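With one protein chain withheld, the remaining protein chains of the complex are depicted in position.
Residue numbering begins at 1 within each chain, and the chains themselves are lettered A and B in the order written.
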Amino acid sequence: MYVLSAILILTALGLLLGLSLGIAAKYLKVESDPLVERIEALMPGSQCGQCGFPGCRPAAEALVSGSAPVTLCPPGGSALVEQLARLLGVDVDLSNAQDQEAMVARVSEETCTGCTRCFKVCPTDAIVGAPKQIHAVVADACIGCKKCVAVCPTECLQMHPIEVTLRNWRWPKPLAA
Amino acid sequence: MKTSVISGPHVAAPRRVDQIMRQVIIALAPAVGFGVFLFGWPALYLLTVTVLSAMLFEAACLKLKGVAAAPSLRDGSAVLTGVLVAMTLPPWAPWWIGVSGSAIAIILGKQVYGGLGQNLFNPAMLARVALLISFPIEMTTWVNVTPLFTGPGLAESFALTFSGLPIPDAMTGATTLGMVKTGFSQNQILPQALGDYSGILAMIGWERGSLGETSGILLAVGGIALLRKGIIQWHAPVSLLATVALLSSIFHLWDSGHYLSPWVHLNSGALILVAFFIATDYVTSPNTPLGQLIFGTGCGLLIFVIRSWGGYPEGTGFAILLMNAVTPLIDHYIRPRIYGRYRNGKPLDISSS
Partner (left out) sequence: MLAFLENPRLRGGIHAEERKHLTSGQAIVTHFPLPKKLYIPVQQHVGKPAEPVVKVGDKVLKGQLLAHSQGAISAPVHAPTSGRIVDVKDFPAPHPSALPVRTVVIESDGKEEWLETFIPDDPFQLEPEEICMRVGGAGVVGLGGAVFPSAIKLNLGRKNNIHTLLINAGECEPYLTCDDRLMQEHANQIVAGIRLMLRGMMAPKAIIGIEDNKPEAFSAMQAACRDFPNITISQVPTRYPMGWDRQMLRYLTGLEIPADGRATDIGVVVHNIATAYAVYRAICLGQPLISRVVTVSGEAVANPINIELPIGTLMSEALAFCGVDKAKMARLVIGGPMMGDALPHADVPVVKACNGILALSHREIHEPETQACIRCSSCVTVCPVGLLPLEMASRIRVNQLEAAVDLGLKDCISCGSCSYICPSNIPLVHYFKFASGELVKRQQADHKAEQTKRLMDDRNQRMERIRLEAEAEAQRAQEARAARLAQQAAQQKQREQAEETV
């Protein structure tokens, strides 16, 4: 008798709770997923494609669906990883994270033919010049996407690390554990 | 891009970790020495085996971790843990109690958390509580005061500690707190339940009890020396002792038949040891002065509650472990006020003045 009543009560309880959960899921549903927009806003937005997705929006969608790791975006660096981890509520070990060194393109003046191919592909208009004139890269606007390097017929565009000056010098991380 | 840029400061304070550990061991030395004198050779054997096994376990764990053991052993934290574990054991306990205690303290209490500075619970108190629950007989066999050279000789003591020679029943008895607890259960009331208790002898430490806990006065001297050297802060010990003293005074005045006087509380069990050496453990106590005050008060409260109404006669170990568990919480909420800000982190508002 006791066993029976226990089974009955627990079954009833389960049914009731299940029903209320089902009702809650139906009526308190979140309409659209604002997470994708928020993540997209965090991303560099240069659509560089280094993550393997065709742009920042698809990458954000992949992040939300969980099919891409939060470390997918090299230009975003560890700052972006930290923000994404926070937003998505995942734990990520940043202790060994090492940002890749920021690079900018530079035109070698000896070999530039002024073919204008590079500034046609530059997504941020960071390359200035005119046909048959030597081109130059505005380092502040260059995002290091390397598209220009790929199209340059004379290999005069090369990636170089950003020059360290007193203004952008920063303390390195302490070596000790 | 890692470079060898060196940041200031280019001078450093002379005090290092190993020196701190050494100072604490020196501060404990009088009480330990007195314990060995009080309980004879078995106590010395137990102390030795506990300390050596603590170092051994530390070395083994570090080896497993793949780190060089020598520098960590040299910092003296394993020795200190060994000494503290031994101090909380019954002085004539068999060798395996000491070894188990060290194993629990070093392996479970410290290394599984990641080693020095990472543990949540005080290793010595963890060992004490684990042993008390696991081996209640061995952990409550309190030998009478048998000063060095009056008790068993070297060889007989060796047999007592290492080959299971039983301690004659005539040589054992109960601690003050245990005796009172038993007395209450037999419906005795206080002056009788205390038996032939002497307040002065209890203060000096001439009574049954753990190896290094009996002498309140010597422990207090060591603790005050550490305070003066600035190695420990006053907040936790003072708040702990004050809480116990205050609560016991109130209840003793209210019902002196069923509540021990503050004097008996302060001089019994591990209270002084815990106040100065365990509640001030860097790793497991809060970081801020206010946090330490809360921690000490909480410990004192729990100690009094367990001693007065709990099932065990002594509650220091449990009290410390419980408060250790809330230390992260205290540290999360109690933070110092930052210059130019209110406690909640908002910048000071000067527009009103």
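Assume contacts are C-beta pairs under 8 Å (C-beta built on N, C-alpha and C of every residue); 3 or more make two chains touch, one makes a residue touch a chain.
Keep in mind it's a predicted model, so treat the numbers as computed, not measured.
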Per the whole complex, from B:L227, B:L246 or B:V326 the residue touching the absent chain is B:L227
Of B:V283, B:V305 or B:L322, the residue that touches the missing chain is B:V283
Absent chain, residues of chain B that touch it: 5-17, 19-20, 71, 75, 77, 115-118, 227-228, 230, 233-234, 282-283, 287-289, 331, 335-341, 345, 347-350
Where the missing chain touches chain A, by residue: 44-47, 77-79, 82-83, 86, 93-95, 97, 123-126, 140-141, 143, 164-166, 168-174, 176-177
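Going forward, only the chains that are shown with their structure count from here on.
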Cα centre of chain A to Cα centre of chain B, whole Å, reads 52
Residue set of chain A touching chain B in the complex reads 101, 171-175
Seen from chain B, its contact residues with chain A in the complex are 1-5, 7
